[in-house]
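One protein chain omitted, others in place.
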């Protein structure tokens, strides 16, 4: 079978949501829907004989294992590196470009995470095989954006006309940036933004999203959360972005989802999302609420979205 | 083929020898015997399409690779993590429960080692997929107990009516604890216990084993080892359990198997076992003695026992 006959992703890199169009997104989601229903017998033929390098220069367990699972469930092989600065030629002074060209000789694609924004662009320029961005510093996390949007669409049946609430570190949160960019491709979306004063969305980026037609409304307390939201997208304040630990401690639990908040401000049709890890910003008493999808549907959808992407790029 | 039709382990977790019964043990051993004779062609169908996460929070090469081999030889796929405290969401402050629930979305079972006793129980409670204990601090190491018993049974043809000698750190040695519990399920077993005064079996635990019918005899020197043993189970004094290194140095080689000791106290039908690693507590000159099984049968049996367990749980 050829599930990517109409795709424009074949042999392409995916390092930013900037290349996405509603048509391409629809293609990816349709592919994810198909793969979700496939037997292993069938799915494991898609990447047969293909080898994918997972090159992670920054700690990760969730995204790393999501990609590793995706490759393996599609019948592909992996070369796996975590923190390769300590275990590779990098400590002998090799450039990123040389490392990439070596892996180009061994593998059919590279999935890469790096702590420094912009590194993924350099990686793509160095080789002719596809590169997939698994997060680059405070830059983008474009597969997370797809899985977030996929999760919203599966519930709300559309990515237009939505009301959403995004909470937490809007300044440094790369998942927030990528999701906002993606939602800006659709019409009539209204997003409420709630963050500590020091972690507000960067003004230039905010203008850009607004210019594309998203209605952004900054609110300053949980009491202003609208009752009509389709989704709440909660994020943690990221310890690793702070140089002053006291500043972090002060802000980390400024906004917390509790059963009480969900009772007061939630509604029946909404879903509660989180890119994980959470660190106290969603009360565990909310975990068994049927609207909570952060430890279930959202994670599972990530697996299917990554399988879909790998299929479309390499299948 | 369905090798687990009569099993009660299907989809169950295995974190303690407490769930074992003679019937279940017999089922596991029979399965191990069958797998031992299978071609790869046949064995590799048992876990086809199944993905097992190996989540090791404590260094391990032997148990880790034994499980990894077992999954792969059964045709399954692995997600592999060693020391994930350094490479995962744990450093971002994620709870064990959240980590487990994420891996639940990617995989069909989790094999877990942790440095802290009791953590495995928490892991099991967090998810609905099976969890296998690969060692939890000074707690249990229940697959080691099975492979030890399997090794004894293959030689002595029974787990009842045995005479055994267990030597070393009986206070902290989790393999000792698990093996004694397992042997207490059978009748007429007599075990001689030899350890430094400071590392004797904990009195409450000793009473419990005796109450179940095992005849325990504490001895204080190698000269008291009986001539009629079916097995010697030697263990190292564990450096990592000592805060005072001098105390460790004093005790570590108090009891050592030498060719002379084996000549004097051994017999022809016995086997010499060790859970490994050894650190001088068995003289290398004994390695080629036909009774020494610690670097051969015992290790190999571990592979088959883990294959059997995975088959019964997931197959």
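In this document, chain identifiers A and B correspond to the written order of the chains, with residue numbering beginning at 1 in each.
In this section, a contact is a pair of C-beta atoms (placed from the backbone, for glycine too) under 8 Å apart; a residue touches a chain by one contact, two chains touch by 3 or more.
Computed from a predicted structure; not experimentally measured.
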Legend entry - Residue touching the undisplayed chain, where the options are B:12, B:254 or B:300: B:300
Legend entry - Residue among B:11, B:62, B:187 or B:285 that touches the chain left out of view: B:62
Legend entry - Which residue of B:187, B:239, B:269 or B:285 touches the chain not shown here: B:239
Legend entry - Touching residues on chain B - with respect to the absent chain: 39-41, 44, 59-62, 65-66, 68-69, 72-73, 80, 82-83, 236, 238-240, 276-279, 284, 295-296, 299-300, 303
Inset, instruction - Extract the touching residues of chain A with respect to the undisplayed chain. - result: 48-49, 51, 53, 77, 79-81, 84, 86-94, 97-99, 101-103, 105-107
